[in-house]
Structures are given as structure tokens and as C-alpha cells.
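A single protein chain has been omitted; all remaining protein chains appear in their positions.
Note that the chains are named A, B, C and D in the order they appear, and that numbering of residues resets to 1 at the start of each chain.
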Amino acid sequence: MMNAPIPQTVISARGIDLTFETADGPVHALKGVDLDIAKGEFVSFIGPSGCGKTTFLRVVAALERPTAGEVSVNGLSPDEARRARAYGYVFQAAGLYPWRTIGGNIALPLEIMGFAKAERARRVREVLELVELGGFEKKYPWQLSGGMQQRASIARALAFDADILLMDEPFGALDEIVRDRLNEELLKLWARTGKTTLFVTHSIPEAVYLSTKIVVMSPRPGRITDVIDSPLPRERPLDIRDSREFIEIAHRVREGLRAGHED
Amino acid sequence: MMNAPIPQTVISARGIDLTFETADGPVHALKGVDLDIAKGEFVSFIGPSGCGKTTFLRVVAALERPTAGEVSVNGLSPDEARRARAYGYVFQAAGLYPWRTIGGNIALPLEIMGFAKAERARRVREVLELVELGGFEKKYPWQLSGGMQQRASIARALAFDADILLMDEPFGALDEIVRDRLNEELLKLWARTGKTTLFVTHSIPEAVYLSTKIVVMSPRPGRITDVIDSPLPRERPLDIRDSREFIEIAHRVREGLRAGHED
Amino acid sequence: MIRAGPILAMLLAVFALWYAAAVPMNIREVLTEAERAGAAVTPATAVERRDANALGLVLANPGQISGTWAQDRPRLPAPHQVAGELWQSTVMEEIEGRRGLLNSGSLSNRGLLLHAWITLSATALGFLIGAGAGILLAIGIVHSKTMEKSVMPWAIVSQTVPIVALAPMIVVVLYSVGLQGLLPKAVISAYLSFFPVVVGMVKGLRAPDAMQTDLMRTWDASGWQVLTRLRLPASMPYLFASLKIAVAAALVGAIVGELPVQGGGLGARMLAGSYYGQTAQIWAALFLAAALAAVLVAAIGGAQRLALRRMGGAA
Amino acid sequence: QDLDEVRLQLQWVTQAQFAGYYVALDQGFYEEEGLDVEILPGGPDIAPPQVLAGGGADVMLNWMPSALAAREKGLPVVNIAQPFASSGLMLTCWKDTGITGPQDFRGKTIGVWFFGNEYPFLSWMSQEGIPTEGGDDGVTVLKQGFNVDPLIQRQADCISTMTYNEYGQVLDAGITEDELVTFKYEEEGVATLEDGMWVLEENLEDPDFVDKMVRFVRASMQGWKWAGENPEEAAQIVLDYDETGAQTEAHQVRMMGEIAKLTEGSDGSLDEAAYRRTVDTLLAGGSDPVISQEPEGAFTHEITEQALQ
Partner (left out) sequence: MSAAILALALWLGLWALNVWLATGPLANRIWARMAVPLLFGLTILVLWEIAVRALQVPLVILPPPSQIGARFGASLPVLWADFVQTIGRGALSGYLIGCGAAFLTAIAVDRFVFLKRGLLPLASFMAALPIVGTAPILVMWFGFDWQSKAAVVVVMVFFPMLVNTVAGLSETTAMQRDLMKSWGAGYWQGLLKLRLPAAMPFVFNGLKICTTLALIGAIVAEFFGSPTLGLGFRITTSVGQLALDMVWAAILVAALAGTGFYGLVALIERGVTFWHPSQRG
């Protein structure tokens, strides 16, 4: 299930296995995962709960060490890439620090990376506008609705301009309308900045709408069952979702998923 | 936005207002909500986050008292209906008690309502079969996957045969495939038992697929913006979702939602 | 094995430090004794040594170091002296002592085992009273706003009263109104142990989230049903955490309650040891008390594992 | 036959200081008098007058200063017998501090027992005209714990000791007598009466109680006599009754020897001259006297007179 090598590969995974040793015995979270991701791609990961999507993102971000296999990120090991601050990671839950305001939360990675104060303020303002949270800078996380918190956490990952964006079901808790709007914005942002993006989702339309490449996974042990390169144009109005190509790809993804559920 | 009175009304809400007094000032959760629900209907509530769906269900279940307006349930007040044990409530998260087995969890409301021991055992077995969890009676909640937990919690709400089923985003945390399966099963169950069901969801296809009536709400203050009586037949295979009627209703719901987001 | 390593290393470090500390701590008396015995020490007289630096004394008299670990009444007894005293006053006393187990058929009052037993029984009784009262009070507080608002602040104030300071007086007063034996000590134990239980149980009984209590409401459960079916099971982790603190507090209470030394017990033993300058005796009793606390806490830990296993072992 | 119950509150932990009572108990002297006696050990935290007031005991042993102070505080206690004829209290000082007499106390640190036992010291100092607030001119007073560590560790220049107990502990610690200077209160003329038997005044109106006390005093004095004649055995009896098991035999035997010197010459009846001297010492307590008025009815000879018949 390998796709042909693409020039300017940013992330390359070869034969990744990952087994968690637990009290009940080993859990095979990933098994023989090979994947290449080129610069500027938007890759969605879809698959049933527990198939290893999160685990794979964590391996890429050096938050988990594979039991076997090699990952390289821009020719570096994931850990080197992490220390070179190559990643902006958005977790499934917002994960804002409750003792900091929204602005303070977004400024935190900037502080850690040693940005100057004025620059920090500028960037915080900028990304807050981007996610439509202008004016909420001084609020604390618990004073915002779930959706707003999620947007703030996306803003935080964007603020320091990492090369690679890792997003783990960032829109899981949002209603369809807000989700649509954020999808559109994310796509615009991606088009503008050309950041390499790895995106986990449970929603087939979302995966198809956003991605240049869709990775379908199956569980226990987590394997890649299909990699679909999207023929959709880069410009995607929301109603592209009614087009034939869209529906076809969605169908192929659904079939892939169902196959995974069957075994 | 009232629909014509239907014979055998089970739930009738008239001019419901609900304002929460908080430290930051009042929050208008519901405003002038009128709704009639007939016996055996399956009513879905859809609307943006924070529009008052949960609050409305809680008002019906007498977990919240409206600031103004009247609700009657089978001609009783919600509180009387609660004490007559008219409700089976399924919360968004499974909410199983972790110190009881699945069987113990399902038996708990039966214990509380004073069912005899043999009868309890019989019913537990019955509803476990119904939700396809036969054989898991002795397991503890954390030994089950999220989907199975959710099914157990539905079984618990069914066990004591309440007249009215209130379900608040019961499938929110599941992936699409599992969710589809549970949707099908819920529909079958409803067809078999004919229970009046109030169902909250964020998913338009889910709402359309399941309901005889879809209530679209808009936020702050929570109002009903549209009530759609579904022309779909009671028998609904999963691929009904590709039918014209289905897509039309879904479109109408989406428009209603978008309108709510605009104001 | 992996777990024992660090503890052993730390123990070794502590023992090394302990032996090292004993040298400057005890050097002055050792030199005085040596001087009396006719040895030459520098400086030669106690008056001169009085204001001298202890380390300086050690350096000036390196030959006397071994003496600091073998004194009769050391300021800081060396570990082996404490261990020796423990051995003497437990095993040897029972075997060889005139009033020991072998010779008299009952535990010797000159040994530590009897006193540990006395303290333990007061602790157990006080702990039961205190934990019971704490649980009841917590139930009251959770169910009555008035109770919460009026009792809770005073429960806090009650802990700022230096009960330990009053313990002897209380024991005397209780004694004079006819409460004798274990009970007065147990009352002090209970006073010290009820507070952690109240605080923990109030937290624990309120641990069920809104959804869990709302479910109960939809089933129209009675207050008693909510308590027994939801609040109590949900509070178990909190209960055990506070019971561990409470049992240690109860032990302290019992020991303090033994300050009026009638009736023996580890507290009486420590104090009496201090009246007669028996340093090793104090240290032995002290270590036995700490060991007793460790055993009690471990016992509660065992009960906790058992209870949680029966409750599905989720937490 | 039915025995009459008597509870005796000691003012310290079980030791040879109370040998007479333990001997009387052990040798059955009390039983012979038809008494069932329970001896309650005391300690640094037990105020015997409080126990008496609360009804926890029928008789207490107490030093006269503390008992008279209690009397003035509104707790009418009465001395019914005084087995200790002279005082064993003294100050023990390091000789190398240069102290030779009370005037040398100025600028020194002195450990004193409180808890009602500071009175004799305070009145002694006020008689000497030495302030007790510290400084170069006065003495710095420490509330002494209940062992001799402060002296051995040289945290204090002098500490309070009893001839029969703490002084022995100092010697046991290896210090020789010629390294020390001692000041016996008896010799300084500020002695106050020690271990006496005291009861509540109101109880003495009850003839049955008086009769019980007569028998109690008689048996107790018999115990003291026996103890004085058999010091080794008496010490052994004390050791047997010690619930803490903390004392050593050698120490108790020596204590018995010293105690015998204090009880010597007493048949249990109060020596009014000694009483006079005690009261005068206490009344002379300077700015903060222990007792402010001459006590009245603080003792009775009635019991001892009957007991000695």
C-alpha cells in the first residue's frame, strides 16, 4: 500500500510498528505503517475509533517512540524536529491552560520559543482575528464556549508559524454550521500558507473536503488500508460537496472504512 | 411557528422561558418555546451549541424549572410525571456508575423503583439482548468500549419501560460506522415499542434519518425557528439517505440552522 | 527489586548521615567523659570547650570519634544503639525479662510490645469513633445547608485549638467524671481523626457529577437511595484517602493522650524515658510508633484495595 | 467484707518518692484497715488539685505552695498529714560557672519547674532582691523540662533538682560531685513543705470520710515505716507497680535511700513550725506573691491524732 515517492518529502514513515505494553498484555496500535507526505500536502487520517490515528500523529511529533521502523521529518528524527520547533499540534480537546487568559495561552509557546514581547502581542492579535476571537484576548478559557476554546487552541498552534500542523479531531465538539465555517477557513489558511498538515477526523465529508490525500486506517493492529490522492481542485467552495467527484471519493472512503470494520 | 394540534398529545409546552441567573448576569436559555408532541413520535432537536436543546429536555424531565410558561406531560406537571417515573433519560456521556457491573447499572433504576429481584434479572437480560450486549452483564463499564457503554446506558433507560425516552446526543462520541449501526437499531427499537422519543443531535443526517419531526433551534435566547414534519416512511433502510426527500429535508434543516447562525 | 533499590540507597545515605551527625552532636560529652577518665583532650577543660565549635572539637580530638557512637546517654544515639535498644526491649525483654512473656506468661511492662499494644487499642477505638463521627457529620453537611454553613467553619476552628496541648487536661477531666481506661485517650484520638474524614467525605459525597445525580432524579430516587446507591459508593476513594490520614492522626492522638503516664503506652514510655534521660528508650519508642503508623496505613491501603476490587477495581 | 474505696492522686510518675503508699498497698496494710486503695500516678501535666476538684480522687499528694495557692484560688483543700518532714528541693549548678552563692546568680540562666512549683524559687529570689526578668543584673529563668539535659548540655547554668531524683541523674550522667555546686532550699532558709496529703475541706464534714482517712493515713505511715526499714524491697515494689517500665533498679534503690532522709522523724503529723516557715516564705514573695493572705484552716491535726492513737 505504498504510494510512489514524491519529490520534497517532508515526512517519511517506513515500517512503523508500535506496541503498548499494558497490564492486560500488549496492544498493537500500529503495524507496518509506510507513508510519505510531501511538502504542502493536507493529509487526513480516518478510521474507526482505536485504530491508531492519534498514535501515528504522536509518533510523528516525537511524543511516542515506535517499537520498530523509522520516521524522518525533513531529514531529521522526529525528536530533533520537535526540538527545532517544527510542529504546531492541536489536540482533540482544547487543552488550554486555565490559569492563563486566551491571549496568554496563545502567547505561551511564543514565550517558550523566545519571541520578543512586541512580536508576541502582534502575533496573538493576528491569530485571534484569524479564528474570529478578536476581543476575547483577556477572557479566561472557562468563560468561553467549547467551540471558542477549540478555536483558541487552533490559534495557539498557528501563532508560532511551525512548518508542520498536526490536528487531532480539532472540530469534534462543534456543530455542523460552525464546523463548515471553520473548515472553509482552515482550507483558506492552508492555501495561503502552504503548511504541511496532518489532520485526524471521524467525518468522511470533512476528510474529503479538506484533503489532498486521505489515509484510511483499520484497527487492531492499526494498518493503512487505503491512501487516496484527491483529484479535487485546490479551490473548494462548500458546495463542491455535492459534486460527483466528491461523492465518489466519499464512497471510496466509506467502503474502506466498512472493510476495516468487517475484519 | 406552531404546528396544528395533534390528537393524543403527550407533551405540550406553552411559552416556555428559562433564564439562568449567573454571576455575569442572566443567560436566556429558552424564550417563548411552544411545542406539542404526540404519542409515539420521534422528535429530534437540532441547533447550534448552547441554543438550549439540553435545557429543553431538562425542563421536560423536571430537572429544570422554567422561569415562565407551562409544560404538561400526559396532563401532569413534569415533576408529577417524574415521580410517576415516566422518563427514561440518556445523557450525552454514558454516565454508567463505575462501581457497578453493566447488569448492576441496568438494575439500579429497577431497584430504586422497587421491582422484585426475579423481575429485575429478567428485564436486565431482556434489554441487554435488545442492545446486543448479551454476555457482558458481569463486566464493568471500563471494560467496554465507548460505543458499548453508550448502548448499555440506553439499555438502562429502556429497562423500566418509561413512556417517554429522552436522549441527549447519545451518539456524539462514536465514529460514523458505529453510529450508523446504532441509528438503525434505535429506529427498529422505536418502531417496535412505539415510545415517544425526544432526541438531541448535532448531525443533520442523523436527525433526518431518525425523526418523524425535526425541531430546529436558534441560540441566545433559545427559540424554535422551524418544525419539520418528516414525510419519510416509518420503514427506513440506511440508503434512504440518498433519496430526494431525504436530501430536501436535510437542506431545509441546514438552511434553518444557517439562519439561526446569522442573527 | 527495581523498587527496593532507591529505598535502600536512601536508607544507606540516611544511616551514613546519621552516624556522621552523631559525631559532632555527641563530641562534647564524650570529651568530658574522656577528661574525667584522665585522657588528654584539647581544649583541656569543659569551660573552654563550652563555646567551641563542635566540628572544631572533632578535628582536634579525632581519637574520640568512636566514643560518640557508644555513649550511655547520647544526645543523638547511633542507629545501632537504637536498633539494639529496640531488640532489647522487645524480643530480649520478653524472653529473658523477669516480667517477660516466657517468665510471667504475659507481655512485660518493661518491654515495648505491651505499650505498643496499649497504644494500638486506644488508637483503634479512637479511630472508629472519629471516623464514624466524621462520616455522619459529612452526611449531615452534604444534606443540610444549615449544617454546612454553621458547622464547617467551626470544624476548621476546632482544628486550630491546640488539642494536643489540652489533651492531658482533658484526660484528667474525663477521668474525674468517671471515664477511665481507653476511652479518654480514644476521645483525643477521635478529635484528631474526625476532621480529615469530614473534609474528605464532604468532597467524596459531592463527587458524583451533575449527570449522575440527575439520573437519580429522573428515576425519582429517595434521599436515602441516592446516599446508599450513589454518594457512598462514589466517595470510596476519598474515604480511604482520608482514612489513611485519620489513622495516623488517631495514633498521634492516642500517644498524646498518654502524656499523663497512667496506664502506660508508647506515649507514656517516651515521656518517662525523657524524665529519666533514657535517650535510647525514647528513640526506640519513637521508631516503634512510626512503624505502627506505617502498619496501620498499610492496613487501610489493604482494605482499600479489597473494597475497590469488589467495586470493580475501576479507580 | 466490703472494703472502702480510696483513690490517691500522686503528683509524679511512679517512683520511690511514693514508696510508702505502694508498700502499704503491696503489703496489704490498706486491706488490713478495710481499704481498697487505688493509686493514680501523676506527671508533669496533671494538676492533682484539679483531679481532686473533679472528684477523680479522694486524697492528693501535693507540695504545700501549690496546694495553698489552689486554696486561695477557691479550691479549699486541707492538709491532713505531712509524711515529708523536710524539703528535697535544690538548685544544682556547674562549679566552673563561678557560682558560689545566690548573689552570683545574677546574669546566669536557671532552669525552674513551673506548674505551681516555681513559687519557692520566686520567693527566694525576691528575698535575695534578684530580679527574674533576665539581663545582666537578674537571672534568666527557663521553664525546665523534666530531665537534667539542660544542665548536661549546658543550656542552663543551674537547674532545679530533687535530692532523691534529678541530682542522682546528674551523677549518673558521669558528672562528679566536685564539678557541681548545690543549694538546698532547706539550707537557704526558703524551704517549703513538700509531699503532703490533702483532701477537700467539705469532705471532712463527713465522719465516714474522716474515719476512712484516719485508716488511710495510719496504713500509709505504716508503709513508710516499712519502706524505710527495707529500702531494697521497697524499691523493688515500686518498680513492680511502674506501668511504663521506664526506671532502673539502681536509680530507685538510691532514690529510696534519699527519700528515707526526708521522711525521717515524721510520724505523719504536720509540724506547725515548718508550716509557719512555709507560709512566711510564700507571703514574702515580693511583687507577685504566691499567696496574698494568711491561709486559714489549711491543715488539720484531727486525722493524724486519731491515726496515731
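By our rule, contacts are C-beta pairs under 8 Å (C-beta built on N, C-alpha and C of every residue); 3 or more make two chains touch, one makes a residue touch a chain.
Every value quoted in this text rests on a predicted model; they were computed, and no experiment measured them.
Screening A:61, A:102 or A:257 for touch with the missing chain picks out A:61. When the whole complex is considered, the residue among D:103, D:153, D:248 or D:292 that touches the unshown chain is D:153. The missing chain, though absent from the display, is touched by one residue of D:54, D:107 or D:131; that residue is D:54. Touch with the chain omitted from the figure is made, among C:55, C:161, C:210 or C:306, by C:161. Although one chain is not displayed, its contacts with chain C can still be listed: residues 3, 5-7, 9-11, 14, 25, 75-76, 145-146, 148-154, 156-157, 159-166, 168-169, 173, 176, 248, 251-252, 255-256, 258-259, 266-267, 270-271, 274, 279, 282-283, 285-287, 289-294, 297.
Where chain A meets the missing chain, the touching residues are 58, 61-63, 82-85, 87-89, 91, 93, 95, 97-99, 108-109, 111-113, 140, 142, 160, 166. Residues 44-45, 47, 49-50, 53-54, 66, 69-70, 73-75, 111, 114-118, 132, 140-145, 147, 149-150, 153, 155 of chain D touch the missing chain (whole complex, contact as defined above).
Here, only the chains that are shown with their structure count from here on.
Averaged Cα coordinates give chain B a centre that lies 84 Å from the centre of chain D. Taking each chain's centre as the average of its CA atoms, chain C and chain D sit 33 Å apart.
Residues of chain C in contact with two or more other chains: none. Residues of chain A found to touch two or more other chains are absent. Remark: the chains found to touch one another pair up as A-B, B-C, C-D. Here chain A touches chain B in the complex through residues 47-50, 143, 145-147, 173-178, 202-204, 254, 257-258, 261, going by the rule given at the top. Residues 29, 32-33, 36, 45-47, 50, 72-73, 75, 99, 108-111, 114-115, 168-169, 172-173, 175-177, 259-264, 268-269, 271-278, 281 of chain C touch chain D in their complex. Per the touch definition, chain B reaches chain C in the complex via residues 58, 61-63, 82-83, 85, 87-89, 91, 93, 95, 97-101, 108-109, 111-113, 140-142, 160, 166.
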